[in-house]
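A single protein chain has been omitted; all remaining protein chains appear in their positions.
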Amino acid sequence: MGFFHRLSPQGLRLLALIGVIVLLLGFFSSQIEGYMNARLFSRISGSVAIMALIATAQTLVILTRNIDLSIGSVVGFVAFAAGNMVSGAPDMNPVLLVLYCMAVGAVFGAVNGLIVAYARVPSIIVTLATMAIFRSLLVEYSDGKSITTSTLPGWLTEFPNLPLFTLFGLEFRAAFVASLVVVILVHLALTRLRPMRQVFAVGSNPEAAEMAGIDARRVVFGAFVLSGALAGLAGLLFLARFGNITVVAGLGFELKSVASAVVGGVNIFGGSGSVIGALLGAVLVDVIDTSLVRWAIVSEFWREAVLGALILLSVTTDTLFTRRLIAFRARRRAAREVRP
Amino acid sequence: MSVPPTLALRAVSKSFGMTAALADMTLELFPGEVHAIVGENGAGKSTMIKIMTGIYQPSSGVLEIDGAAVVLAGTKAARLRGVAAIYQEPMVFPDLDVTENIFISSTDAGLFMDRRAMRKRAQALIARVGMTLDVDREARGLTLAEQQAVEIARALSQDVQVLIMDEPTASLSAHEAAELRRIAKALAASGVSVVYISHRLEEVFEIADRVTVIRDGRHISTRPVAEVTPQGLIADMVGREVGNYFTKMPSVAQDEVVLSVRRLARTGVFEGITFDLHRGEVLCMAGLIGARRTDVALALFGVHPATGGEVRYKGQAVHVTSPAQAIGMGIAYVSEDRRKLGLAMPLSIRSNISLATLAQYLSPLGLIDRAAERETAMAYRKRLAIRAPDVEMAVGVLSGGNQQTVMLAKWLALKPELLIVDEPTRGIDVGAKAEVHDLIRAFVKDGGTALVISSDLPEVLALGDRIVVMREGRQMGIVASADATQEGIMAVATGQSAAA
Partner (left out) sequence: MIARLKSWEGFLLVVLALIIAVNAGLSPEFLTVGNQINLFQLSIEKIIVALVMTFIIINGEIDLSVGSMMGLAACAFGWLVKEQGVAAPVAIGGALMIGVLGGALNGWFITKVGLPSLVVTLATLIGFRGLARVLVEDRGLTDFPNWFDALGQKGLIGPVPFALIAFALLFGVLYVVLERSGFGRKTQVIGTNREVAEFAGIDTNRHKMVLFIASGAISAFAGLLYAARVGAVRGDVANGFELDIITIVLLGGVSIFGGTGTLIGTLLAILIVLNIRNGMALMSITGHIQTGVIGLLLIASVIVPRLTPSRAKEAA
């Protein structure tokens, strides 16, 4: 009991998410023969690798009370641009390629951030527009061509499936591990670095942030830039995993990333949430996605319907739970209060 | 005193458009003193704080720190200069824990937050302000007193020279308030200049070394506390001549009791409110910030229903649980907050005036009879002398006084039996005030009944037939305005005397 009292709502949320994921895995393994195996892990970890990065990028922006609908277009553009570059120079240094992708993504993020933070245009309008603008830049840039796996160097296309190490019989592949490392780095930065903590402060109480002498505009701008860089990284993984990139690459990621973040307990009104939550949200979404395909009783076409219901359920529970918790703590306080 | 003042205002003025919020203000703060500032609501205290903390720039005059003129570009600049403020409503980050709330904006610390070192310092700072508080807790669950402690600790973490406390005890329990005063005293003893703004005169006498009275944006007096009496302070605070612009009118109250309130309470907010309101009467509620007068009004209007006591309206026991119900019974509430609760600023005068009575203009198909709506709006514009060329103008572009009358028109159009008006003349000029008073008097003369909440004592005395004085959620007494004086009411409202 003491443990639960000490735990913040955020910590409880993460525990609950892990619990739900474990329950789901248990449920599906009772339903599907041979469900729990190493292949399942590889399959889920493979697709989570990309979505976790995108959800992390989205989370950074949501924490500041904003939203980024252009993220799918950034992923698509960077995937294409990286493919184009590496096809021309198959021997290029992978580190340079990574930096290139992050830089391109950061530029897109900076465009969003400038207009949102300094021109004070609501982020939903800005990114709704830049979603279309970035996509059309991709169309212009690609000039009707698409990237195909055959033009990419082997080291890149093999990277996602490259086994790095095995733990408890589960094969950890490069893309997943890389993505995990990035998410954990962002998590550490968000919890340890002062400028990153200011992201929470600005989202939590913008007025108080100004009063406390925090430059809220710079914080919002920074969050968009970093978010863009992470989306760029996701674009590179997207290229490596799928190889074939057309002008519609990354379409729909904007709303999927918001969904992962929200399921992961990130408050859509900013200030609270964690990228670990977003990662777990992405895992949860993917477990459902992957498992329903193999579940004989319902058709795989139930995936999205179940997902929609899941989001509503998790947000409703979260809201009601948080309200109860606040009311409970207020009651306890009132009981403690001394009024001489 | 030979040392230069830590902070000084030299002939500082601040005006917004045509209104002067602060005129020729002079103030000197010395290290180690608790300097109390007192004045009525709207005297210019908050403008002064905003100038000292860099939120506003003075229109003229100079701000000095340690004897040198400075320009504070914003709150950050003020903090770097060692000036910090804490408010009645603390500015904390609900999603961050106590430690982070203290250090989030530190400028001297590095990029990395050394959690362990920070926790230690946080614990030390919290201990220094005399609190026992788990520094790992989220600020969301903290009491107001704890949140203030966090804010003070934040200020201390940055080597504060001047700490401004704005009504810090208004929402605290007696015990918590005593704690806070102890902290303020201890901070001053360690060399900080503490500016203490309070409506509670007993606090001023308990902790302040010197006290400055301001009124109508002007400096009235600065004296050592030892040399003043409560009566003297109150006289300085209310000071202005009564009757120059408010003329007392004879009461038109009748025998019929329209509203009868007995022991009305809302848990933890107010209790023991008991009065009768007669047809044709104007009953005023006087008190200071934190007296909870507005909360009583909101309970009567059904926004935050009462949790205890009885209300009889026209002889019937009622429990009002929504504004719609109150409106249906003929009760109107004119809010003190035009911007947040009173008017739909982008909409026209016409649309705002008809808002509470929209159903009267609807055809069976639900269409608005705009001609009738416009006619009503024009009639009220004429009757209430709303200065606007056209009733199609957005209310947002009108002056404060005209907005106030539009808001009154909205509720008068309902033809209410009971009109509750909250701070009817706040922030409007003297001429407009007299017009608002005439309107309320005309309303009761026509058989209406009015409950007026006001912090403006001359107004209370001129307008009210009787006056309810409230203090910290309790009713302190009811007096006939003929028997009351500003000094007497202020003494009760500030806790200097028990009953009016």
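All chains are identified by letter, namely A and B, in their written order; residue positions are counted from 1 within each chain.
Basically, contacts are C-beta pairs under 8 Å (C-beta built on N, C-alpha and C of every residue); 3 or more make two chains touch, one makes a residue touch a chain.
Values in this document were obtained by computation on a predicted structure and should not be read as measured data.
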Contact partner of the left-out chain, one of B:Q147, B:S193, B:T212 or B:S348: B:S348
Which of B:K120, B:H175 or B:R370 contacts the chain that the document leaves out: B:R370
On chain A, residues whose C-beta touches the chain left out of the figure: 67, 69, 115, 119, 121-122, 124-126, 128-140, 247, 251-252, 255, 258-259, 262, 268-269, 299, 301-309, 311-312, 315-316, 319-320
Interface residues of chain B (partner: the chain not displayed): 301, 303, 322-324, 326-328, 333, 335, 340-348, 351, 355-356, 358-359, 361-362, 365-368, 370, 392-394, 396-397, 410
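Heads up, the rule we're going with is that only the chains that are shown with their structure count from here on.
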Centre distance in Å when chain A and chain B are each reduced to the mean of their C-alpha atoms: 44
Residue ranges of chain B in contact with chain A within the complex: 74-80, 85, 91-97, 100, 103-107, 109-113, 115, 136, 138, 140-141, 143, 154, 173-175, 268
Partner chain B, residues of chain A touching it in the complex: 6, 8-9, 192-195, 197-198, 200-201, 203-205, 207-215, 267, 271-272, 326, 329, 333-334, 337-340
